[in-house]
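Note that one protein chain of the assembly has been removed; the remaining protein chains are unaltered in position.
For clarity, chains are labelled A, B, C and D in written order, and residue numbers in each chain start from 1.
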Amino acid sequence: MLKIALAGIDRLFAAIAASKKLYLPIENAGEVEFSEYSEGAKVRLDALQTVKSAKDAFFPFTENMMQFHTDGKNISVEAAKRVDEDFVVFGVRACDARSFSILDKVFLADPPDSFYAARRAHGIIVGLACHRPEETCFCTNFGIDPTKPETDVTAWIEDGVLYWEAQTEKGKALTEEISAFLEASDEKAVEEQRERTKKILERLPLANLDLSYFKTHPELEIFKRPEWKELSSHCLGCGTCTFVCPTCQCYDIRDYNTGHGIVRYRCWDSCMYSDFTLMAAVNSRKSQVERFRQRFMHKLVYNPINHEGEFGCVGCGRCLRKCPISMNIVKVAKTLGGEQA
Amino acid sequence: MMKRPEEQIPALGVVTDVRRDTPDVKTFRVVSPEGKKPLEHMPGQCAMLSLPGIGEGMFSITSSPTQEEYMEFSIKKCGHLTSWLHELEPGQMVTIRGPYGNGFPVETELKGKNLLFIAGGIGLAPLHSVINYCRHYRQNYGDIEIIYGSRSMDDLVDIREIQEEWEPEEGLKVHLTIDRPQDGWNGHVGFVPNYVKELNLSLDKTVLICGPPIMIKFTLQNLQELGFSREQVYTTMELRMKCGIGKCGRCNIGSKYVCKDGPVFRFDQLDELPDEY
Amino acid sequence: MRDIREKLLKKIHELFDAGVVDRVVGWKAGEFCYDVTPALFNAGNIDEILYDAFCGPNQSKFLVKGAEGGEKKILALLKPCDTYSYNQLITEHRIDPEKIYALGIPCTGMVDINKIRALGISGILGIEEDGENLKIETLYGTESCKKADVLLERCLVCKGKNHVAGDELLIPDEEAPEVPKCAERMTEVEKLEAMSPEERFNWWRSQLSKCIRCNACRNACPACTCRTCVFDNPSSGVSAKVNTNDFEENMFHIIRAFHVAGRCTDCGECSRVCPQNIPLHLLNRKFIKDIDEFYGEYQAGAEPNVRGPLISYTEQDVEPSIVMTRG
Amino acid sequence: MQLNDTNQAVPAESGAYKPLIVAFCCNWCSYAGADTAGSSRLSYPSNIKIIRVPCSCRVNPLFILRAFQRGADGVILCGCHPGDCHYTTGNYYARRRMTLLFSMLDYLGIERERTRVEWISAAEGAKFAATMNEFAETINRLGKNRKLRDLRCEI
Partner (left out) sequence: MQKIGVFVCWCGSNIAATVDVAAVAEALGKQPGVVYATDYQYMCSASGQNLIKDAIRDYGLTGVVICACSPRMHEATFRKTISSAGLNPYMLEIANIREQCSWIHKDREEATKKAITMGTAAIAKVQLNTPLTQMKSPVTKRALVIGGGIAGMQTALDIADAGFEVDIVEKKPTIGGKMAQLDKTFPTLDCSSCIVTPKMVDTAANEKITIFSYAEVENVTGFIGNFKATIKQKPRYVDAEKCTGCGLCTTKCPSKKSLNEFNMGLNTRTAIYIPFAQAVPLVATIDPDACIKLKTGKCGLCEKVCEAGAIDYAQKEELIEREYGAVVVATGYNQIKPVQYEEYLYNQSRDVVTSLEFERLMSASGPTAGHLQCPSTGKLPRHIVFIQCVGSRGTACREKPYCSKVCCMYTAKHAMLVKDHYPEVECTVFYIDVRTPGKNFDEFYRRAVEQYGVHYIKGMVGKVEQGDGCLKVQASDLLDNRQLHLEADMVVLAAAIEPDPSARKIGTMLTASMDTNDFFSEAHAKLRPVESPTAGVFLSGMCQGPKDIPETVSQASAAASKVIGVLSKDFLLSNPCIAHSDPTLCNGCSQCQNVCAYGAISYEDQMVVDKGVRETRRVAVVNEAICQGCGACTVTCPSGAMDLKGFASNQIMAEVDAICN
């Protein structure tokens, strides 16, 4: 285990940023998001969570896929460049770190998404352990250990010192590059912090969520539960939950005519939107209850069916905090699966 | 199956021929800019066609994989993109990517079976590819029977090919029907589901069915009444797909993705899925 | 609040028993003390209806779609500020008051959980009102803060305890407790106006650059009731799912605010629901301020069936050049 | 963030950069006023392009934003004088809408001189030309619009 005093951490950031793009939780106008590091940026490693999750680094909010040029009846197509340089995402919490493995199962499944794949190949993730969870955190229900994120490098902050431990080859390579800034350390402080944190985790109000119902009952039965209607009755149909969710991966592909070519780009989309499934005047999910059900069925039922029992949720609690009407996956899970508990 | 390195970046295609089949269906012949077939596929698979700036859409490949020269798509005018496609003139380039979907199991489950194709309206498009594939590898399949209906005789897609090539072929029976009587029509009149009941079909057939949802529903009901089991019947789902590669999140039916797990399903498989989306 | 809730439940029971209504739009307790969910209740679960300092959401928009489908009227519980939106929706024929029984309920100010969190209080397990203060139980100990410091923006500039619409009042407005006005509505707008254009530009850029285009502001807004928003309509020429760049961020928010200009009651839902805490109400308030200054004081929804400032005019209206000349 | 670098207005260098101006003109007064200017051979810069609309009240704020998005450096809306609207009241509504829109653009820190409304009658060819010259000069001085432009549309 290595360490660096937080007081000098800016030097570390500058050193990483000198050779690679570095994304960090940075505060802008009062909110913290993963943004590219620049000198003087207000880095907020203390912030438990960013508004958007770290998935932005691999599956960005919007990205150009290709550009077309037309000339009479002819078309030419030029694919957008994939990321081909290493970059570092620093300060990823354990929940967000887990979300990458959930996203991988979708984006890297055959045929792989080359844009995502390129970013995954070049992205080096430095995880940051949690020591002060919020009441909305429930990652432990998904077997996540927030005191030790599954990342290329894992970091802990304790008492003004950042502890650093490479977990993968990528992480080791990065450590090598910046070894000048790090010094060796024992694991005592980290172990103590982890123990302390684990005690807090046990006290979290949502620490023992019983989700077994969703794995033990047939898809169709859950789908047909009458509670969906009531649960969705006040849903605004906005995209807040999907846009802050680390595992939501729906996207749209759109064309934009710039006047000198047509850009085909993809951007996040939300299955909560009324036009999500609207195609050529046919809409397969006509009402909000259908859309609402789709989102939560996907997270709680379809994902485990398709991906070896893994839920499409990492328990980050973002939707619990951000939903305008305070409806969220926990309420859905408890309403539908409550009697199993 | 052939796979291009760039799944998400389309190739280019040139529309070499546009044929008007019915008042709202046109068939487009597409080749690569080099004049070859744009991509290889299996019967029942689809491809994404697009006009940059207008949109991208998933369409059944109508031509058979055995057609070496080109690829054909029969497309009904029903929205923004299809309206633009209907305006196309030969020589116009489009973008094309695919093939997508599972296709009909022509080389496995269907092999050696007696086949009954039931199609309504533009629903012939995905079956067209299978029919011609089976005709090409005639020895691999048993009897072939085709029931095809449409609103009127003007709405029968590919009627020329049906009458000139399919009907005269030995071991291949074609039953045409239209919804309402019409001058100049000597054939059968009536809805497809009812026609199915009138035809004295033997139960030793594997059925491939495609058409409007309501037609499929009643045809299936009538087939079951005749004694067909749901395991005997295949259909292909409506094509509400966007990315084509099981990622964008639109085309789920329950836990299945139409674009990856479908669009061809056997009815007993569908029974395990929600009947809504 | 507790006695108000008891009174309220009694009244709701009465209205159900009298056969006036068969559903009620109320609030349901959440996982925590603060995550109250708006919900629809029927005769069977009336007693689950909650009314406390976290029942902030403006429920009048729900009635646009939610009022359909019952045999009897639907009961709407309207706080004084909600009645402005209610009136505005009546004016625009977006709700049918014939299908609704609107019960005015008193309000003593609603708490914004984000403001409590912004004080650095985390791991919140329970909140209790303790006179003018809130006692907050957390994973990390007990904290407290002044209630007035953590009120919703709309409560800081409360329009007052009077209801401007409704079929009945739970208690007469005169008897309701006075709600103190804690801030001047236009202070923030004026601060921005006083900046140099460059400062203003940078300020708004950093705010609007946070936008993730989740549409929460739009979908929560009781004035944004378009069945299909221009930004969702592919044939409008401006539709987009996300902001691909600065321009789209600006355009979305300019047009969003412009489309509700003269109709916005300043309920502040846009800012309340914004996951990025963008002070969107400052855009709406700018329009309100301009309208008040240029065309005379106007409060949207203060009464039903009035012509709003953008669908009326006078021959002597100021010229657009006022923007250049007023300094 | 590099807002300050990319969004700063760059004054037009002499002759190097010609700002683009879109003028929405109502059919009955201002478009006719432009014709009158033409008949009188009163010149104004060629980088001002006129779009004919039936009435000033037809001009949607979206059109104005669209022009900026696509690279316009200034947008001017011309209509009949208040009281003279061919449709009686159209320009009164346009006046309120534009006042509020321009004020909002100013509030967002976008140069307020980039937008303008003028009332020009069919007879006022001279006013049309003078207004256009003056507006072009203002926009020239302001230079390229950086604050309200869509980078995708830049070549």
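Note that a residue touches a chain if its C-beta (ideal position, glycine included) is under 8 Å from a C-beta of that chain, and two chains touch if they have at least 3 such contacts.
In this text the structure is predicted, and so the values were computed from the model without any measurement.
Of the candidate positions A:11, A:172 or A:260, contact with the unshown chain belongs to A:260.
Residues of chain D in touch with the missing chain: 20, 22, 27-29, 31-32, 34-35, 37-39, 41-44, 46-47, 49-55, 57-63, 66-67, 70-72, 80, 83-90, 93, 97, 121-124, 129, 153.
By the touch rule set out above, chain A reaches the unshown chain at residues 70, 72, 257, 259-260, 274-275, 278, 281-284, 286-287.
Chain C meets the missing chain through residues 91-94, 225-230, 233, 235-237, 259-260, 307-308, 310-312.
Criterion: only the chains that are shown with their structure count from here on.
Should one ask which of A-C and A-D has more C-beta pairs in contact, the pair is A-C.
Each chain gets one centre point, the mean of its Cα atoms, and the points for chain B and chain D are 54 Å apart. Averaging C-alpha coordinates per chain places the centre of chain A 30 Å away from that of chain C. Multi-chain contact residues of chain C, defined as those touching 2 or more other chains: 206, 209, 244. Among the residues of chain D, those in touch with two or more other chains are 1, 150, 152. Pairs of chains that satisfy the touch definition comprise A-B, A-C, A-D, C-D. Only residues 3, 6-10, 12, 52-57, 78-82, 89, 91-95, 238, 240, 242-243, 245-250, 252, 254-255, 272-274, 276-277 of chain B touch chain A when the two sit together in their complex. Within the complex formed with chain C, the chain D residues making contact are 1, 3-4, 7, 61-62, 65-66, 68-69, 82-83, 89, 92-93, 95-113, 115-117, 147-152.
Against chain B, in their complex, chain A makes its touches with residues 65-66, 68, 70, 73-77, 79, 106-107, 109, 111-115, 219-220, 223-224, 249-253, 255, 257, 262, 264, 269, 271, 276-277, 279-282, 284-285, 290, 294, 297-298, 301-302, 305-306.
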